[in-house]
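First the structure, which I've put down as structure tokens, then a few questions once you've had a look.
With one protein chain held back, the other chains of the complex are shown just where they sit.
Right after this comes chain A.
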């Protein structure tokens, strides 16, 4: 499908998308390297890798409390094994245009990959050691051994090698296809790897080691991304969407089984899922319809309060106890009704008002819940105390509070909710994709691109906006009713503005309008703060830093919808070609 790329007579051939540096550095993707420059870069790279390997076998510090004991020579600790893996990856990238590997090398960006990896490795050492020092009271810079410096030097040399190598950006070759079974295997293996990494990462107790692990994963990901692997992967995944979805769900279903009845991680996992389900709902509003909703958490809250008030709790304020299915429906409809009430006047005017109105609505909701305590109005919510003691869900005798055995593996309370939430997320994803691929979805894209033109084409702009807005509210309300039971109590402070901001951040960082991206963003944004509790007050600062970095380097989010990417890189010709290729594949 690369015909448009390789066609030199194409109407866009006269503009050269490459930078001057790339054009100087390389001729055709297959031309042999210029020997002198190549050799110098090559040797520097090899020395760098050698230093990294040496560093992994040296002592990094004489303080055994740092980084899980890296005081020994010839016996690498965990963080040093990470370094070894990264060094091997650098070596691989360095060698990909030599001998038997060169067939692969044509498809990868060696130069950019190595540079990212080198810089990443250097940062990895600085961050790991820095975090360890910061988190251990009695440690000082003086506790460091030469191994650290050798490693940093190695990282810098790898980066330098990457910088000096000629570019071989093999545009178009990224579309190289492999046999279907191989591609499917890659997808499945990667999902399994992600599951294993998640389970492993959650199991790390030492905060400094956890930070080191995070940095390690980030460096590998950066190397793969800049090396062009993810470009290839996104194309492969594009061909095997269902496989990816099924594998991901299988992995997610398998996760509780790896926890062996322990609740420590499962309680985190359920809160991650609630967050992810809500973020997916917001994704319809923001990602598909392009409506900026800054008070989305209020709809989750509306559902949760309905769930609590109609529950069997002794503190429930409404004396009607319908079965949960009915409650869930009422909660969702109530949230949707709120959505209609705020949406219908605001969505008629231009977009900026919506952000302000939803922001205000979020706070009004919280304050209303705070004040409906019997002093300022009817006692519906017990004010700041909220509604506690919400009983466990019970479906046809299946008690969500009890531990059940599944083929001998204990499934605890949290795991029960986890499975229910997985089903809920599955439902929301189904709604999302069905809408996205429908005529309605096309209308939303048109509204995002040019609202006036869309209207002139016969798109019912207001109708589609209100559908997204109220529909998103419906899904959040639905999730809220489950959340009430899972949290056991509902209080106003769970629904403050910061939560809406985090949800929005998950959507934007992950990749607006994508399923995988938003799920990934939600998992990262909810999981990391849980594991990084020791950073306490600095978490928001780190979050802000992350946002700034993402907006600078990857504004389209972790997983980018191709069309979205075009919005941020309007003059990227290769991207335009890719959109074209994808479209052609879809049509033919």
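Please note the rule applied: contacts are C-beta pairs under 8 Å (C-beta built on N, C-alpha and C of every residue); 3 or more make two chains touch, one makes a residue touch a chain; residues count from 1.
Assume contacts and distances are computed from a predicted model.
Enquirer: Refer to UniProt and select, among "ABC transporter ATP-binding protein", "3-isopropylmalate dehydratase small subunit", "Cytochrome c1" or "Maltose/maltodextrin transport system permease protein MalG", the name of the complex member that is left out.
Expert: Its UniProt record gives the name "ABC transporter ATP-binding protein".
Enquirer: Given that one chain is not shown, which residue among A:443, A:492, A:517 or A:557 touches it?
Expert: From the options A:443, A:492, A:517 or A:557, the contact with the absent chain belongs to A:443.
Enquirer: Please output the residues of chain A touching the missing chain, sorted low to high.
Expert: 4, 12, 439, 442-443, 445-446, 449-450, 452-461, 463, 563, 566-567, 570, 576, 579-581, 583-584, 587
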